[in-house]
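Missing here: one protein chain of the complex. Every other protein chain is in place.
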Amino acid sequence: MALLDIIGLKTYYFLPDSVVKAVDGVSLRIEKGEIIGLVGESGSGKSTLGLSILKLIPPPGRIVEGSIFFKSRDLVQLNEKEMEKIRGAEISMVFQDPLTSLDPLMRIGDQLVETIMAHREVSKNEAVEMAKKYLEMVGIGGERFHDYPHQFSGGMRQRSMIAMAISTNPSLLIADEPTTALDVIVQAQIMKLFERLRRELRLSIILITHDISVAMEIADKIGVMYAGQLVEFASSYEIYKEPLHPYTKGLMEAVPNIELADMKLHYIPGDPPDLSNPPPGCRFAPRCKEKMEICEQKEPPEVKVKNRIVRCFLYG
Amino acid sequence: MLAAILVKIYKKRKIDFLLTITGLAIVLFILFMALLAPYIAPYDPYISVDKALLPPSPKHIMGTDNLGRDVYSRILYGSRTVMIVVLTSTLVSLVVGSTLGLVSGYFGGKIDRVLSIVMDSLYSFPGLILAIAVAAMLGPGIVNTIVSISVVYIPTYFRMVRGQTLSVKNSLYVEAAIAMGASHKTILFDYIFPNVSVIIPVVFSMNVADAVLTEAGLSFLGLGVPAPIPDWGFDLKNGQRNLLAGYWWVSTFPGLMIVLLALGFSLLGEGLNELLNPERR
Partner (left out) sequence: MVELVRVENLKKYFPLEKTFIEKLLTRERKWVRAVDGISFTIRQGEIFTIAGETGCGKTTTGRLILRLIEPTSGRILYDGMDITALKGAELREFRRRVQPIFQDPYASLNPRMKIGDAVKHPLEIHGVASGGEAREEALRMLAEVGLTPPEKFYNLYPKDLSGGQRQRVAIARAMILKPEFIVADEPVSMIDVSLKASILRLMLKFKEELGLTYLFITHELAIAKYISDRIAVMYLGKIVEMGPAKKILTEPLHPYTRALLSAVPVPNPERRGRKIPIKGEVPVSPIDVPVGCRFNPRCPLAGRECLKKEPLLTEVEKGHMVACHLVS
């Protein structure tokens, strides 16, 4: 049994004059100790998918269909009270901007202690010990325990957010663009940290990012999202060696690679579709180089190719 | 265009829509009263037409006042006075306050310091007190009333427009315009003003309701429109001395009209505010 099994999830935003189908029929499976990279461009629905797992969709959005099985329980069916027991405890989340999630008037150590005591049955002293241990684990020395968030650099803040996220001993960590606001060297450090946490804590991680290169650095599998749908799901190596979906192919050609000697600049012409009025048929069809007649008429189903998933008519 | 705005408000929230429509209806109603006063008023509002202090009856639906003038006719003509004074004075403060705010915020420096200090000190007075002070200096009269009410609201426009100008001034598109070589004039009129002006109608609609009360207050104190001219605030005070004797109609009707008009403008302003305030998603 997979740790997390998302089946046919649909999350829509109901605006006054339109319905935005932000996530439209996504299925995804994560095993214990796995790092999944969820990659997509702005408006692809990757962040909405992340929030859907925790049922944190802001109104006027809501999950309209599908299931999210976490440890064999369907989260979609749980009520708010039951979700509160899972949120932050069994599934934690880390966001792009750590400053908005940290209390500026509270010392980092105290915030961590508070989080631990809220989710675990320990005494104050034990919580302080644990807090120090977790800060140590993310690379923050005990001498910074009494610092305030504003005394921390961007990378340190993100590290303390991660410490807070893992302090409740979760089995799944959702990281939504955790390094987008950070410099490239710090980004590399944080990625190394994620990798280590996975190894040491057997943690499963969903890394949501717009940068497929970042995902390629640590993810075991990569899910490529386009216009609210998962168009390809395969191991990082497979996606690198032989992307199947035309969008993934285009993306791999468009992403700059500093190690390649030849200087070619590729891009995918056109813009992503309007999600309140997606084109009939395949959503990528208007931009697709390998478009066929059927692509504009029927929506392609998810196809299994060996152990990968592709949503494209080219593969059956 | 109005229809489009109404549909937009209606879709957003029904209750807001109903309130806005109510406000609009009240304002339009009183505006028509003012425009049509000469045609619908049964009597001349300036002269005595019957016995003094007659209660409401089919002949005088709102009764007569202490001088035998028809209250209903005075109400109708009074709407002209209030509309002229209130709309002109808010318009004057809008133009003066916004222009000063724009210039002050854009150029900064010494002009900005001096203007800001003057405006802030004016703003710190309670509105009516300030109007009384100015009106007392100038003496009664329609133009003087307009001036004294304008002075009260100039700082509001100044502050709002200046603040907005400061933030727009630092935006990237203004920086782009500077780098393109645009002159101060171009930047002010093509880049800053269009982006600042969105807030002006909102401030306007809010101030009008307040100005109605200030105008009535000035007239009530005898510092507003001079005597024979029909004016709600003046009539309210005029009826007040006979109120305890049971002649309620002389002041009640003007009072109700003041409340009604202020309410109408407030509701309309609230509704427009809902619509025009840029939402951030």
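Letters A and B mark the chains in the order given here, with residues in each chain numbered from 1 onward.
Just so it is clear, a contact is a pair of C-beta atoms (placed from the backbone, for glycine too) under 8 Å apart; a residue touches a chain by one contact, two chains touch by 3 or more.
Quick caveat, the model's predicted, so the values are computed rather than measured.
Engineer: I'd like the shown chains that the missing chain touches, ordered by label.
Structural biologist: Every shown chain touched by the left-out chain: A, B.
Engineer: From the list A:I68, A:I86 or A:M156, pick the residue that touches the absent chain.
Structural biologist: Only one of A:I68, A:I86 or A:M156 touches the chain omitted from view, namely A:M156.
Engineer: Touching the hidden chain in the complete assembly: which of A:I53, A:L102 or A:V214 does that?
Structural biologist: Only one of A:I53, A:L102 or A:V214 touches the chain omitted from view, namely A:V214.
Engineer: May I ask which residue of A:D103, A:E136 or A:D183 touches the chain that does not appear here?
Structural biologist: The one listed residue touching the chain not shown is A:D183.
Engineer: Which parts of chain B are in contact with the chain that was left out?
Structural biologist: 171-173, 175-183, 186, 190-191, 194-195
Engineer: Need a quick check: the contact residues on chain A for the chain that isn't drawn.
Structural biologist: Looking at chain A, the ones touching the missing chain are residues 41-42, 151-156, 183-189, 191-192, 210-214, 216-218, 236-237, 240, 250-252, 254-259, 263, 265-269, 271-272.
Here is the rule we use: only the chains that are shown with their structure count from here on.
Engineer: On a C-alpha centroid basis, what's the spacing between chain A and chain B, in Å?
Structural biologist: 54
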